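A single protein chain has been removed from this complex, and every other one stays in its place.
Coming up: chain A.
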Amino acid sequence: MGKISMAYIHEGEWPPGTVDIHIVKKSLRKAVSVAILLLPFACIFLSFREISATLILWRLLLSGHFVILLLLLWNPVHKESVVIMPAFGVQLETYYASGRIIRRFIPAGEILKPVLLECVTPVTCYWSLSLLVRGKEELVLVFKELRPPMKMLLPVWKALCASMENKESAVTSGEVEGG
């Protein structure tokens, strides 16, 4: 019920040797079905025509307006992607259902290492992919909102490690030529 709602897409290098894109998409079916389930409650409470302080408070508390507010504010994540540009850096993108996109770019020179970690919460435990970034105390999560399974994280981690190795070998050969 959890993991089958996610899909992993690797758009490969385009053009070859330049950019590598990894996308994890989440199905919005669950979000839409929850919204559909909550709407009748909202409609029932909004149908009351009486206006009194007690009833307004009661309606607010018992989810009539609260449901509408929740539906307006709740912005589920549609997909997250990792764009690996060798020698430039990594761009992490989060796409919301509303159309909003948040992009974070980390230059290649600042990435120390991509790491796979187990995260433990009071109720569950899951794998996450993070970047060790120079100068930052905290790890940077590659997939900030979604929790893809390990089989989706592994190719992304390998691609990040490969781009780090290419960057190091490019720097080494550059030093040899320059020296």
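The rule is short, and it goes like this: a contact is a pair of C-beta atoms (placed from the backbone, for glycine too) under 8 Å apart; a residue touches a chain by one contact, two chains touch by 3 or more; residues count from 1.
Basically, contacts and distances are computed from a predicted model.
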*Have a look at "Large ribosomal subunit protein mL43", "VAMP-like protein YKT61", "phosphatidylinositol N-acetylglucosaminyltransferase" or "DDB1- and CUL4-associated factor 13" and point out the UniProt protein name belonging to the hidden chain.*
"phosphatidylinositol N-acetylglucosaminyltransferase"
_Touching residue (missing chain; options A:76, A:89 or A:149)_ = A:149
*chain A residues touching the omitted chain (full complex)*: 1-4, 117-125, 127, 149-151, 161
